[in-house]
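Here the complex is missing one protein chain, while the rest keep their positions.
Right after this comes subunit A.
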Amino acid sequence: MIIYNKTWLNNLDLQNQLKRAHRLGDITAEELKHLEEKYPVGFYSPNIFMRVGLFILTYIITGFAGGLLSLMLSDINDLITSPGYWLFLGIISYIMLELIVKRNHHFRSGVDDALMWTAGGLILAAYIGYLSLIGRHNLSDSFESQVCPFTFILAGYFALRFADMLMAVISFLSLILFLFFSAQSYGPYATAFLPFLIILVSAGVYFLCVYLKKYKNYENCLIAVQVFSLLVGYAAGNYFVVREMGSMISQPLKSDEGIPLGWFFWAWTIALPFVYIASGLKRKDVILLRSGLILVAAAAFTFRNYYHLMPIEGALSLVGAGLLALSYGVIRYLKTPKKGFTYEELDDDQLLDKIKVESLIVGETFSGPAAAPETPRMGGGNFGGGGSSADF
C-alpha cells in the first residue's frame, strides 16, 4: 500500500536512531559514516526551509498551470465549472504526485506535499460540486454527513499511501464529524449519547494506535492521530463543549441552567488532564504528558467560564508565580536524575537550535510588554509608524 521503498524507510529509521546515538556520544562519527553507507537512503527529503520553499513554488506552478489550461478551455460551454473538470485536474495532480515520488524519490520534500493537497482538494471539490448538482432533487440526508465519509476515505487513502500525518489527522477528524452530524439526524436520544459515543470512538482509536505501534513506517501518522484522539476524547466530555453543543443541537439553555449528568462532565473536565499527565509520567510517554499539560489550561478556562473566584489579573499573576515556583522546584529536584527522569536536554534537535526558535518566540511575544513605554504616545494619537514623522 505504501508507495515508498520499504528498505529505504527501514534504513531511514535506523539512520535516525544511529544519529541520535551519535549525538548522545554512544557511537563514533566513523561508525556512523560506515553504517550510513551500509544502509543507504535514496530519498530526496531536504531541510525544513527548503521544504517550505518548494511547497510554495509547487503551488505557484500548479496554480498557474491550472489557470492557463482553464483560460484556454474557457470558451467551451460550462466546462470549467463542471465537477468533472475539477476531478480531471485532481487526477492530473495525483498522477504528477505518483510520478514525482516514484521516479524522483521525493519524500516529504515540499513538492509532494503541495501536489498531495492540490489533488485531495480538487477531488473533494469535485465531489462537493457533484453533490450540489444532484442535491437539487435529493434533500433527505444532511450535506455534512455525506461529505465526511468521503473525506474520511480520501484522506485515509492518502495517509496510507504517503504516510502523511496531517492526512491521517483529517481522516480521523472526518470520522468524528461524521458521528457528530449523523447522530443529529437520529433524534434527541442519539444526541444525548453523542458525547459518550465520541469518547468511546476516540479511546478506541487511541488504543488502536498504541497497538499498531509496531508499524514503524506509519510512526508519524500514529503519533499525530494519538494526539488528536486524546484531545477530541477530552473535548467530547468537557463541560463547556457538551453544554454549548447540546444547546446548539436541541433547545437553548438558560444561562444558569445545568445539564444532565453535570457531575460526570465536570469530573471529566477537571480530572482527565491530570490522568493524562500521571499516566504519561508513569509510562514515560511524551504524547500523553504533553496533551495533559495542554489540557490543564483547557480545564482552567472551562472552570473560569462558570465560576469566577477572582478577577482575571489576580488569577494570571498567581498561576504565573505558581508555575515559576513549580518548575523551579522540579528543576531543583531533578538536578541529579531521579527515577529515570532528568532535566538535562538529552537529544537536542540540531535544526531548532540552528534557527534559534526560542529567541524568536521570546522576541515576538514579548515585544508587546516591551512597547509599554510607548503608552503616553498612544494617547497623543501618533503611535508606532505614524509617530515617526511627528516626533523624529
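Note that contacts are C-beta pairs under 8 Å (C-beta built on N, C-alpha and C of every residue); 3 or more make two chains touch, one makes a residue touch a chain; residues count from 1.
By our rule, contacts and distances are computed from a predicted model.
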Quiz item: The chain dropped from view, which UniProt name applies: "histidine kinase", "Autoinducer 2 import system permease protein LsrD", "1,2-phenylacetyl-CoA epoxidase subunit B" or "Predicted membrane protein"?
Solution: "Predicted membrane protein"
Quiz item: Considering the whole complex, which of A:71, A:153 or A:278 touches the chain not shown?
Solution: A:71
Exercise. Write the list of subunit A residues that the hidden chain touches.
Key: 14, 17, 21, 24-28, 31, 34-35, 38, 46-47, 49-50, 53-54, 57-58, 60-61, 64-65, 67-68, 71, 111, 284, 289-290, 293, 311-324, 326-328, 330-331, 334, 337, 340-347, 354-356, 358-367, 369-377, 384-389, 391-392
